[in-house]
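One chain of protein is taken out of this complex; the other chains stay put.
By written order: A, B and C. Residues from 1 in each chain.
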Amino acid sequence: MTRAPEAPLLSVEDLHVTYDTPTGLVRAVRGVSFELGREKLGIVGESGSGKSQTGRAILGLTAPGGQVSARRLDFEGTDLLTANHRTMRRIRGAGISMIMQDPKYSLNPVMTVGAQIEEAFRIHSKASKQEARLRTLEMLRTVKIREPERVYKAYPHEVSGGMGQRIMIAMMMIPEPDIIIADEPTSALDVTVQLQVLAVLDDMISERGMGLIFISHDLNLIASFCDRILIMYGGKVMEECTAADLGQAKHPYTRGLLNCLPSLEGGHDELPVLQRDPSWLTSPGVPE
Amino acid sequence: MLAEITLRNWLLAEIPQSKSQARCQRVYISWLAFRRNPVAVIGLLIIASLVAVAALAPWITASDGLELHLSERLQAPGSEHWFGTDELGRDIFDRIIWGSRITLYIVALVSIIVVPIGLLVGTVAGYIGGWVDTVLMRLTDIFLAFPRLILAMALVAALGPGLENAVLAIALTTWSPFARIARAEALTIRNSEFILAAQVQGVSTAGILLRHVTPLCLSSVIVRLTLDMAGIILTAAGLGFLGLGAQPPTPEWGAMISLGRQYLIDQWWVPTVPGIAILVVSLGFNLLGDGLRDVFDPKSGG
Amino acid sequence: MDQSTPGDQQSAGPGLALPSNLLKIVGVFASLALTFIGLTAITFIIGRVMPADPVLAIVGDRASQEVYDQVFLQLGLDKPIYIQYFKYLGQLAEGDLGTSIMTAQPVADDILRFFPATLELATVATLLGIFVGIPMGVVAAVHKGRWPDHIVRVIGLIGYSAPIFWLGMVALLVFYARLDWVAGPGRLDVYYDGIVEPKTGVLMIDAAMSGEWEIFRNAFSHLVLPASILGTFALAYIARMTRSFMLDQLSQEYILTARVKGMPERNVIWGHAFRNVLVQLITIIGLTYASLLEGSVLTETVFSWPGIGQYITNSLFNNDMNAVLGGTIVVGICFVGINLLSDLLYRLVDPRVR
Partner (left out) sequence: MIDIQSLDVVFGHGRKVFHAVRDVSLHVEQGQSYGLVGESGSGKTTVLRALAGLLGRVARVSGEMQVAQELLQGQSRSQQFRRRVQMVFQDPFGSLHPRHTVDTILSEPARVHRLDRIEQRVVHALEEVGLDASFRFRYPHQISGGQRQRVSIARALITDPEIILLDEPTSALDVSVQAEVLNLLMRLKREHGLTYILVSHNLAVIAHMCESLSVMQNGAVVETMSVQQLRDHSPAMPYTSQLMIASLGYDRAAIDAFEEFG
């Protein structure tokens, strides 16, 4: 497995996302730090762990009412926290892109698939309409869509979930970003389709030497798909390890998550239940 | 002071001890959300004052609004007559106050007719579906496709002018949107798992409609009703203005505008005051409806 | 859920799906026919069944028994009620709406004369609503909770809450009687009457066609006030609906997708969110236009605008039932027709129901 090279694409240091709600401050992300190179980084956690908020904060797309702060949020030498709108727009799409959970909602229902992919391309290049069309069709072939001409003219509701997610991948890859953030990209799909879509994503990332942040609740999937894993709980990173070493994870939360999964081979015995410890949120690192 | 604190604690307790406490808590929490919305509170105040004024009319007014004082015709607003007098010397302030009763009467009567019919037709159509749905919705569409004011006019033409006929005509043209709303809600509700769960328990269709479906339709129906109140008031006033609603000398606001119309240029207050009264009351209902919608918004939960 | 899969089975794409489309259109027309039958049934009931004595309503109470009997037979009141209804339908199909007592002319001819004035008024008002209301609604949604939103909300609420006839009166008082900025009631000043040949019935078009620019200006000056008053209502409604549709769309996930692509915010709003809103607005605009056609009754009365609303009102006071019901049917048909048109247009524009 590859390791992050000397100069990381993205460095995040002490990232916080806080929401001011009528019932008080909600600290969705509290002090997350990591670096991303040309590798597949998995962020795994249960609901409310702050994993999705981390992804959105990087792109500057935190929902209204949310406050983002960090000691460092750097993408290839640009400080994302102080960047102006124009710089951010240039980075979104062409620098960092994102694939969301369900193509049923994340594609515009009244625009054709082709128009939406083309648009993503033309925002960041001066290409002609004709050239954009050719690139789009080529991209549809790259994500292994069999009849690109037909799909080009189709509307989102006319394609299946798996195909919708390939379209999302094509759309987000076409401006050739350096980093893709994939937020539960296959959770709405059946297992076999899920793996086929991931294979497409995997191939493109290794070919182009990009960085991937893969956000998921599925520990098994992340462990088998990514190079490196961050385990998040309550807005904090509990543990960081390489995928290969997950079996030797030390943090009781990680161990608990691993143990409570039913397995094909296991018996009908009681599953070990995860016992949460409030001190995980106050003390840094793996407790002794 | 102490009692207030304990009541508040009881209403906000983490762990409700009884069903009634849980219900009160839900109402109270909605009220807290409602109270934060200044627009809605203004609306509520307007409607509350309307009701108060209508209830206290005999004590607020000096006359019954019908007495003629031909010597005091068309007097300008002043300390004697706050809103002036009309062409027959009647005190406009008193007439406005008594007219509030008519407005409330119209609104209440229309609601009593319209809401149960709309709810019944809508929930039955939406929940049962199939040909029942088709038949009921065709019927609803026919009424929905009708020009409201003109149908009311034609009806009044056939039945003769008068307040009751105007109410009937308005009700006949108002129930259909409620059926539509209730049906739309029932359609989404009927596929939810808690309805399946009730079916699995063996709850009868009537029980499901009454205890499970209707309570969930109610909030959007109430919001729509509040917003529609303004439309009902305006239509009634319009009929009154055309001379097809309440008949003189009834102090109905629309009819008052109609009668005062010829004095607009020189005695502007005669038609203007009832106009403002209509504007304020329908504004009140619109504000309240907007506020209620914010509170009941399904996206905000609760 | 497993049950939701029937749709997936047909996700074959934009292929040849004509028969099912045809079926849908047939369905639309079938429901249209049903609505029409309902509409006529109601006017029939109002006109022939509900009055205590329809004959008396026509001949008046001083007519002799002979005249009475003659009219009784003429109306076919001796026949069963459903036959009477079919006869009524037959007459309608021939465009026969009966004769007006007031004008002593066929009701259909009267309506043809009065209708263009209403059409002119309602069309201008709707256009006002569209071109002012939609941008207002979009701006309000984009600036939700800030001052542009509040201003739009206040304008919308007042447009919604004010009795239109009263607003018209006050406007006449201020802008015509006091300030003299616009012309008064009616469609034209008296001395311009009858100069232009009524080709379309829409005065401004007729005047423009015959090059009478002075008359055009005068007609415009008469139209401004009633159209603005009526337009206030349209504007309020359209702005309010646009705002709420827009807010709904802006919270959708595809908006996030567009932002992730690096799209300028203006394009996100107009290129993505508004496209979806436009689809929904078609229905709203249709509804507004239809309701203005009938809502003009009150405005026409205030502004002495010789349109169909005024025609119906006057007939009503003269007990001219044929004219009232004829007018009601015509407005009803326009209502249904406009709704049908917006429905078809919606099907054409929205790929999901195409």
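Throughout what follows, contacts are C-beta pairs under 8 Å (C-beta built on N, C-alpha and C of every residue); 3 or more make two chains touch, one makes a residue touch a chain.
The structure presented is a predicted model; accordingly, all values stated were derived computationally and were not measured.
J.: Touching the hidden chain in the full complex, which residues of subunit B are there? Just list them.
T.: Its contact residues with the unshown chain are 15-19, 21-22, 26, 128-130, 192-194, 196-203, 207, 211-212, 215-216, 301-302.
J.: Please identify, in ascending order, the residues of subunit A that touch the omitted chain?
T.: Where subunit A meets the chain not shown: residues 46-47, 190-192, 194-196, 198-199, 202, 217, 219-221, 223-225, 256-257, 260-266, 268, 270-274.
Just so it is clear, only the chains that are shown with their structure count from here on.
J.: Please identify which chain has its centre, taken as the mean of its CA atoms, farthest from the centre of subunit B.
T.: Result for the farthest chain: A.
J.: What whole-Å value do you get for the distance between subunit B and subunit C if each is reduced to the mean of its CA atoms?
T.: 25
J.: For subunit C, give me the residues that contact two or more of the other chains.
T.: Nothing qualifies.
J.: By residue number and range, which residues of subunit A touch two or more other chains?
T.: none
J.: Any idea which subunit B residues touch subunit C in the complex?
T.: Interface residues on the subunit B side: 39, 138-139, 141-143, 145-151, 153-159, 230, 234, 237-238, 241-244, 254, 257, 261, 264-265, 268, 271-272, 274-275, 278-279, 282-283, 285-287, 290.
J.: Once bound in the complex, which stretches of subunit C touch subunit B?
T.: By the definition above, subunit C touches subunit B via 31, 34-35, 38-39, 42-43, 46-47, 50-51, 153, 157-158, 160-167, 169-170, 172-173, 177, 290-291, 293-295, 297-298, 301, 309, 312-313, 316-317, 321, 324-325, 327-328, 331-332, 335-336, 339.
J.: Could you pull out which subunit C residues touch subunit A in their complex?
T.: Counting only subunit C, the residues touching subunit A are 8, 11-14, 252-254, 256-265, 271-272, 275-276, 279, 349-352.
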